[in-house]
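Note that one protein chain of the assembly has been removed; the remaining protein chains are unaltered in position.
Coming up: chain A.
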Amino acid sequence: MDCVEIVTPSRASLRIANHHSTAASPLLQQPRIRASTPTRSPQALPKYGRRGVSPSKKARLALDDATQLESNETPQDGTEPVFGGTTHLRSSVSSRRKGKATWRPLASDEALPRILPSELEPCLELQKRAILKSLQNLPDIDENDEHVSANATAYGQLNDLLKGTVLRGEGNSCLLIGPRGSGKTRLVEKAIASLPERPIVIHLSGHAQHNDRLAIREIAWQLAQQTGHSFLPSEGDNAVEETPPDPENPFLDEPEPNIVLPPPAHLLALISVIPTLPRPTIIALDAFDLFAAHPRQSLLYCLLDTVQSCRVGTGTKGIAVIGITTRVDTINLLEKRVKSRFSGRMLRTACPGRLHHWTELARAALSASISQDVPEEWPPLWKAAVDSFLHDATVMENFKETFSLTRDVQTLRRILTTVATNLTAASPYPSAVKLAASTGIQRCPPRFSFLASLPYPAICLCIAAVHYQTAGHDAFTFEMLHESFRDQVRTSQSAPIQIEGGGIGMAFERLIALRVFTPVAASSSSTTREFVLYRLVLDRNEVKRAVGVMGQTNLKKWFSKA
């Protein structure tokens, strides 16, 4: 696979020059005739930068474009399906200026060219990159209706709070609560980045720092990175660390000595240093609820205690502790002595509350502007494409469906990423079909997409399992399935192909590996493999559909016996 070649505008204009040279060729004298023949199939276009296209081929492509232009111009050709078709594109070869724009900017009532002219293909690639870029960091959508979005409120509050810490040396603490993917982490990053002064920022996460000892070491490390001094706890702590792992078995991780908490003195010593640092400090604790699960909550206690005792005007710098969590009851997890030191301030984020917000996000991402120079006809062309995409009823229906399932912006991002990567020169615009396809993969991918292509013995086992299910036995052993498989082979004339032992056992193990069969109970050493009880995860209809797709009559017959 070749790397995507970004053709710069200069290159594009080169190609246009090339086009001009061929435009004079006698071949062009008969565009009307060619126009009646079907245009080349979309697949005929190469997808990416065409470094290797020979001049003659380039010329032909350019000619094709010209042909299409002509065909669009002729009024009697209006039957040709045009994307979002309202009217025909009024443009002609003669309107092209020297080496420059070949398309007039589109007026609002003009339609999109169904196939992208080759000189605009580099623009499409640039546009794809721009979309992917903006998807990675979605712009904020300010809802200009009566109510301000939760995130904007939270942002304002957090900003005020951090400013107090940074500018006035306050000690602040707050909790940022919101569902998954509602932009909590993003909000904190943004608030920190917008501060007028650069504070010391310490990021901790309950997912990474599983206990207070790790958290303390990480705090010390990050402080050292940002201030240039070493804050590592004294050697005593390190000594524990350096014990060599079990020489008998080099693969055994030594049990994490998480019982050995750093002595409270260490904790206090390090954390009480923080206000005396030359710059204010912000400590962001992601997955805050997990920190509350640490024994004695000593870290939280020390941090919040330091925050509380931080007084304005005592010559110390400010400190802010931001807890980030999805659990709404986090405050109840705190011990009393910790809770009493917490300010009780809670900010809330939320996922977009209206469909409108979602589609605006989609629009913002899709119509991201390209940073490089592009031919002037591209932006309006693209805008028209995005507009007609977002005005399509099926598209809106699809968005609505997704939105009612999950308001998670990340899902939207994933869906749009796939839409963007599927834009090709042959079908250059986002469409309802593309959206539906990518929603199918990204929203909630089908769990057992492979059923219809399962090997023969495996589908037999599934059918046998369904039979047992219908007979009231949800759990089955390998022997049970094997027995009914053998029975089936024996009794039916239209017997499935006879297989000896090996294949069917492998099929059973494969189904376990694919999680189609799940064990009913935890495995025990006293049960031999063929008698472990399993359950079928599929439901009857899924198997039925798969058998239907496979289309083997003997399987269908067997299945319908249930």
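Methods note: a contact is a pair of C-beta atoms (placed from the backbone, for glycine too) under 8 Å apart; a residue touches a chain by one contact, two chains touch by 3 or more; residues count from 1.
One rule holds for everything that comes next: contacts and distances are computed from a predicted model.
According to its UniProt record, the chain left out of view corresponds to "Origin recognition complex subunit 5" among "E3 ubiquitin-protein ligase NRDP1", "Transcription and mRNA export factor ENY2", "Origin recognition complex subunit 5" or "Ras-related protein Rab-10". Only one residue in the set A:C174, A:M480 or A:L536 touches the chain that does not appear here, and it is A:M480. Interface note for the absent chain: among A:D140, A:E218 or A:D392, the touching residue is A:E218. Considering A:A208, A:V312, A:V328 or A:V433, the position touching the chain not shown turns out to be A:A208 (whole complex). Listed here are the chain A residues that touch the chain not shown: 1, 3-4, 47, 128-129, 132-133, 135-136, 180-181, 185, 203, 205, 207-210, 214, 217-218, 221, 228, 241, 245, 251-253, 256, 287, 326, 410-411, 413-414, 417, 421, 441-442, 445, 447, 449-450, 453, 455-457, 471-475, 477, 479-480, 483, 497, 499-503, 505-507, 513-515, 520-521, 526-528, 530-531, 533.
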